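With one protein chain removed, the remaining protein chains of the complex are shown where they sit.
Let's look at chain A:
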Amino acid sequence: MTTLVDNLFNGLALGAVYALIALGFVTIFKASGVLSFTHGSLLLLGGYLTAILHDDLGFAGALALAVLATAAVAGLLDRYVLQRIGTDPHAAHVATIATIGVDIVLVTDLSRRIGGDLLGLGDPWGDAVTDMGPATVADSRIAAIIVSAVAIAGAFALFRFTPWGLSLRAAAEDSEAAALMGVRLTRVRMLAWCLAGALAALAAVFLAAFPAPGLERTTGQIALKAFPAAILGGMASPVGALVGSLLIGLTEAFVAGYQSDLHVLGEGFGDVAPYAVMVLVLLVRPAGLFAARGAARV
């Protein structure tokens, strides 16, 4: 029973963090049609900035600065690299590959700086735990769930209530028509990248917080697990990304939690379980769980 509640909490916390990342993917994809493979390095950048700044600025100040800086880097990357490649649907394909190139450069540089170290982010939760009925839950997990929920609600409010959100939805529906209505597509997609960068930097904090040992150079790779989450949701649906993320987080936590019963699958299967789930879902529904697919035009 205890394990069940533990796993449930772990899964929810993990899912909440994946949701931050996956929401970024989906926002970028809606605005530009690009799949961002740069997300791992953006996440690492956010974490790294928080780690080196928290001594001087305190945790909150460092995090705020890291979030802003990562958002700026993501926005500039889109404006001055990816948009130069072009903004039509074919260019989106090329820009996707370009994000891989950017990722290589950023990850190489950040891992060189981090080296073999484990960087603490100076977060206020430390290794404190709270008793919640039958289970003991790390404070960092609770914080992950709450902060993610607030951030995601904020992002949804942006989509729903701001002029930018309206432009984004219009551009995703029909970019040509939106442009004719006076939507500035370049600015809309640049802001989408900024939002995604900010969410990734925020996610980095919780990926490096207790019980993880700290920020390592491989932390960025965890962002890749948000891909299955976004794909499960159908890539263009923010709600789908949320559901997909929770599904992936819970799967991973439960597989890891009951590993001793699943030893047939080998040690550490929890880490790769998200991908197994993705393949299974794609076999049944190639367009994801939440995709509404229209007819293709010639």
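By definition in this document, a residue touches a chain if its C-beta (ideal position, glycine included) is under 8 Å from a C-beta of that chain, and two chains touch if they have at least 3 such contacts; residues count from 1.
As a working rule, contacts and distances are computed from a predicted model.
J.: For the complex's missing chain, which UniProt name, "(2Fe-2S)-binding protein", "Hydrogenase maturation factor", "Nitric oxide reductase subunit B" or "Branched-chain amino acid transport system permease protein"?
T.: "Branched-chain amino acid transport system permease protein"
J.: For the full complex, which residue in A:I97, A:A157, A:M181 or A:V239 touches the chain that was left out?
T.: A:I97
J.: With the full complex in mind, choose from A:V147, A:A179, A:L224 or A:L289 the residue touching the hidden chain.
T.: Of all options in A:V147, A:A179, A:L224 or A:L289, contact with the hidden chain holds for A:L224.
J.: With the missing chain put back, which residues of chain A would touch it? List them for me.
T.: 33, 35, 81, 84-85, 88-90, 92-98, 100-105, 108-109, 112-113, 115, 221, 224, 227-228, 230-231, 235, 265-269, 271-272, 275-276, 278-279, 282-283, 286, 296-298
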